[in-house]
Structure formats: structure tokens, C-alpha cells
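Once you've had a glance at the structure underneath, I'll fire off some questions.
Left out: one protein chain. Kept in place: all the others.
Which chain is which? They are A and B, in the order written, and residues in each are numbered from 1.
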Amino acid sequence: MEFIEEYRDKKIVGALAESIRKRSVHDIVLMEVCGGHTMAVHKFGIKELLPSTIRLLSGPGCPVCVSGTGFIDSAIRLAGIPGNIIATYGDLVRVPGSSSTLEKERAEGADIRVVYSVLDSIRIAHENPDHHIVFLGIGFETTAPATAAAILKARTEGLTNFSVLSSHKIMPPVMESLIDEGVKIDGYIAPGHVSAITGVEMYRNIAEKYRMGVVVSGFEPVDILQTILMLVSQFEDHDPKVEIQYRRVVKPKGNPIARELIGKVFITGDDWWRGIGMIPGSGLKIRPEFSSYDAERRFDLPHIPNKEPAGCICGEVLKGLKTPLDCGLFSAICTPVQPVGACMVSAEGTCATYYRYRKTA
Amino acid sequence: MKMNGNILLHHGSGGLMMQNLIHDLFLANFDNRFIRSLTDSAILPGKPGRIAFTTDGFVVDPVFFPGGNIGKLAVCGTVNDLAVSGAVPLFLSVSFIIEEGFPLSDLETIVKSMASEAKKARVLIVTGDTKVVPKGKADKIFITTSGIGHVEQEYEGISHARKVRPGDLVLVNGTIGDHGMTILNARESLRFSSRLESDCACLNGMIRKMLKGSPGIGFMRDATRGGLAGVLCELAGKTGLGIEINEENIPVREEVNGMCELLGFDPLHVANEGKIILVAAERYGKKILEIMKKDKQGKTSAIIGKITEGHKGKVLLNTTSGGKRWIDIPTGEQLPRIC
Partner (left out) sequence: MCLGIPAKIISLEGDLARVSIGGVEYTASISLLDDIRVGDFVIVHAGFAIEKVDPLEAMETMRLVQEIEAQSRKND
């Protein structure tokens, strides 16, 4: 597959790993904030290639995992309304709400369908004029333009049996919030596809305010290792800045068409991140002029509070302050099959990974 | 005589309609002296030695998919369960639970398919049952099969992996993930088009050639649900030994890779219906590989790794990029990811 295989080349990967080993003298903490990066690091066995000076943290980069219980409970409530069909991206069905999951509700008879693209839910709406389709809008700046495009398409087509429950979130507030809360990070491996949409200007503030490197990375092993080399070099040279490693996809100004769509349909607001809490200005809400496509307004949903399960310390695990072994729920109550917190919901979350290592011995 | 019309409740009620169905469809296609006798039990010839006995239920949706259908799956799945246990598959039973309204022409296609696979595998379908349930009480058609085979003494230990030792080689008979991705694409209306087909096939012919052609096979299992990863993790757990696999040696079709990349799936966890994982003593590995490659069901066979002393009970993957990671048991069905 083009533009993939050459970035997995063993020799190049080996050479980059060696360069990192030579360059990295001082202890450095790097954080990636992208589920795609978390998965890639695991899939390609990247951590094993790094020297002991480098500590790689997995931050809250998986929009599925940081969806709060309030959002899931709202989705379940909507699923319970006769005539409603819920369309969702796949992995959301396992995320626990305060008492159930979408998967469990489906087993009880709710019409909940997994879609690959938001456009599939528009198609379902056309095919089922007697039903109302609610699309669960999750994802960061990479995915929000698709939802925006779908809402505009629905309006153009005069579709009235479609709406979106938005839990879209944006990255920069959480990236700042983590550091403000005292998480020690020396450099950010910045999300590649979020940045393809947003451009990199939004990272300059972080780089300058916190004097730390931010390098936008691709998703193949060569990309991630080159990014780490760049961050390590910046760190050793005391030269923190914003750089783009993923130049074949990310332009400094990003994708203006996509950004315009986001701005047209969404407005920023406060949002809840599972395991972290409320972060001001971190969520994308549907603008009032599109209220007929906003499931929250359309169905007059009451505000359902977000609950962090008692005993869950995902917040501290996500920040690298505690390990899963410090958590009383870990493996006794919270397991990959019955996850409680964000770190276990994601197959590559810190807790899910710890659990796998612990199980085999 | 192409059947038309739909299955009705009467077809399962023991009366004339059911008798006609049995004669015109099942006996006509599963034709052999045992089933023709239509006794409550098939009385079968015995042989000295051990009997292998297996059962399985088939509920696949969609019922028809590129590369096969639920009937073909049922025969191949049961034949393979017997063959990987070292048995020669001999006799099958088939039980149908059919939803009222299911098209008879579809049932005919399924039955003909089963007859064809049974003939290829040289097994006889000797007894069966039919039930029809009211509309909505079953999803189109469910098939349950049982199979009997004969096991020679020297092959009795194969399922138990008792002879597996460090240094043994791990082999697979071809590309992984074909079946699971074919079904997913057909079922979830993901709207990917490709020439991908299920790899559903009876493997007893190839397995027989392997067993007769060389000593040294210490373990075999078919890699159905849970995929390659499921079998390897189970084997590591069972033996308490370590397994080391080289990603670059695992045969995967480009289309499977493409679809898995798009959805965020791991091909190692995707179901197969015509693939076995086996362990062979090192000095016989190459010979067994050659035997497999000569068979239609093993053309893209490969040695993918080995059994090790180290990391007991765990399965290590050497990735194509030079990194290492553990292969783990899938927790459940894979779901398309966005992150």
C-alpha cells in the first residue's frame, strides 16, 4: 500500500532508533494525545526501541474513551424513544454510561447501528422516513468537519428525520489544561490528522507559554520515531518550537474548507472529559441556527450529569501521575470486558495494556 | 426441479409436506444408504480405535456471502474440527431450524452446497432433522451439525499439544482474515467493494496428506473465531511455553490489509474458515510445508514462527518494522475505530 509500506521499513526504523539513542542524554517525558498514535506505538512495538531516558505517556487522545457518562446516558435515553434509530461509530457501543452501555441496550431491543461514516446515517434516514435517526457525533477536529458537512447536507436535502448529539471536542484546551494541572511534559507528539485540519498555529501558544516542543507526527513507525528524534533534539538543544514531521499531509495552515465548515455549524463551549473533568472551551456545540439538527434541542433532553465512577483514578493515570496498579478497581472490577474508566475502555489505554501484561505470566 | 415458494410451518410438522421436503430436497441431495433408510438413528459401521465426535452451530448472517453460504460453512466447519483432531471425518448429522417464510430456492441452494462439500470431503450426511418456527422466532436459518470421525492411535495427542517443544515451528496454510472481513463487509453494509471471498473450505484432504506424508506434527487447530491470535494465545496458555511470530511471514491479502487499516482492525484477530495453525518439529517443518503447498488449500502456506523457552505462556510478535509486541486474546468482537 502506497505511502504506508516505506514508512515501516525495518532498516530506517532501526537507524532512527539508533539516532535517538545517541541524541537522548537527559531524561525526557513526551506525551502523545492521539488514539491513533497510542495504537501505532503499541502495534509497531515502538516503546521497546526507545532508550530508558525517554518516557512516553499516552494522554487523553481517544475521543471515544473521554466521552462522559452523561453523553452515553443521553444517547441511551434517545435510543429508548420509540421510532428512534441511533447511528454511532463502532467503539462507542462499549463505553459505560452510569448504568448501561449502548451495546447492552441493543441487546435489549434498541435500534443502535454501527456506521463507518456519518453519511451512512444520512442514508439510513432517507431509507427510513418513519424513523428519526440520531447520529452520535464524537471525535476531535479531524471528525467534526464530517459531522458539519452531514448537517449541511441534511439541511440542503430538506431531511427532517435526522439530528446529531454532539460530543465533539477540540485539542488545544486539554493540552494546556494537563500542564496547568501539573503534569510534567517536556514535549508533545501532536496529532497528525487533527493538525491536517487545524494547521499548527494553535500550538505556538503552548510552545511559547510552556517552553516545550510540539512536533506534529504521522502514524507510521518512521513518522513517530522521526518525531521523537526531533523532540529529543529540540530538548537537548534547549530550542523548543513547533515543527511538522508529517509534512506530506499537514500544511501549516491546515485545511481551510474543513475549518470553515466547523465554524459554520459549531461553536465552542465547555465540555466534560471522562477521567479529567470539565475543560472550558473544549467542546463543540451545534449553533442555534441548526437547532433542528441538534438532538439535544430537538428532543428537549434534560442535562444529565457526568459521573466519575467511585474509586476511578483514570484522571491521574491519564496524566501519568499514578499507574493502574495504584487503582483499587483495576482488574478486580474494571477489566477490558467490563471497563469502568476511560483508560480501560480503549483497547490501548494504559489500564487495558497493563491488564494484558499482567494476565499472561 | 428448482424449488419455489417459501418454507411454511407445515414443512416442520411431520406431515405430508415435511415428508415431501425430506424426499425431494434432503434425500435427493444427501443421497446415501444410511440417510435413505430414514430410521430415527443412523446405524453406522464401527472400527477399532477411537472415535472423534464434534458438534457446532451455524448462525452466520448474511446467509449467502462471497465464497459460500451457511450450509458450506456448516459442512466445512465440522469436517475441519474432526480433521484437526487427527481424525478421518466420516459421518455428519444436520439439523435445520428454519424461519417461516424462508425461500425454498435458497434452502435448495444451501442443501446442494452442503452435498457438494460433503462429496469433496468424502463424508456422508447420514441423519438429520428439520424444524420450522414462526416468523420472527429465528433469523432466517440456523444449522447445527455433529460429526463423527475415526482417529488412529498415533494422532490421538494432536489436539492436546502434548508433544509440542521449544524449537518447534509454527505454520499456517495461507492468508488470514479473509472470511471475517468478507462477512463484515457483507453484513455491516460498509460499502467496500473488493474481490475478497471467504476462505471456507474442507481441509481434511490436505491434513491427511500432511499426517501420512511426514511425522512431527505436534498440534493443529483451525483458526476460526478469535483468529490466528486466539489459537496462538490458547496454545501458549495450554503448553506454558512461549511463542514467537514474525509478522513479515504471516500471509495476508492486500485487500484484508487495506480493509483492516481503514477500520482499525487487527488481521490476527479476524475469523477464518479454511485456515489451520499447526506446530511441527523443526526437522520436519520444511517437508510438511512442501506437502501443504502442493495442496489446493495450502498454496500460500508459510512458516510464521516458533515455540520458545522464553516469555512462557506469552506470544511475541516481531513486527515488520523491527519492533516487538505481545499478541493477546481478543476481548470480544472487533469494532470499527475512528481513533
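Heads up, the rule we're going with is that a residue touches a chain if its C-beta (ideal position, glycine included) is under 8 Å from a C-beta of that chain, and two chains touch if they have at least 3 such contacts.
This is a predicted model, so every value here is computed, not measured.
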item: Shown chains touched by the chain that is not drawn here; value: A, B
item: Among A:T142, A:N161, A:N306 or A:T353, the residue in touch with the chain that has been omitted; value: A:T142
item: Option touching the unshown chain, where B:V60, B:V111, B:L211 or B:M259 are the choices; value: B:M259
item: Per the touch definition above, residue among A:G14, A:P172 or A:G311 touching the missing chain; value: A:G14
item: Touching residues (missing chain, whole complex) on chain B; value: 191-196, 253-255, 257-259, 261-264, 337-339
item: Chain A residues that touch the omitted chain in the full complex; value: 1-4, 6, 9, 11-12, 14-16, 18-19, 34-36, 39, 61-63, 89, 116-120, 139-140, 142-143, 145-146, 149, 191-194, 196-197, 219, 222, 226, 245, 247-251, 255, 257-258, 261
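Everything that follows uses one rule, which is that only the chains that are shown with their structure count from here on.
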item: Averaged-CA centre spacing for the pair chain B and chain A, given as whole angstrom; value: 37
item: Partner chain A, residues of chain B touching it in the complex; value: 188-191, 233, 236-237, 254, 257-258, 261-264, 266, 312-314, 317, 319-326, 328, 331-332, 335-339
item: Residue ranges of chain A in contact with chain B within the complex; value: 1, 4, 8-10, 13-14, 17, 34-36, 39, 42-46, 48-49, 61-64, 89-91, 93-94, 114, 116, 120, 138-139, 143, 220-222, 336-337, 347, 356-357, 359-361
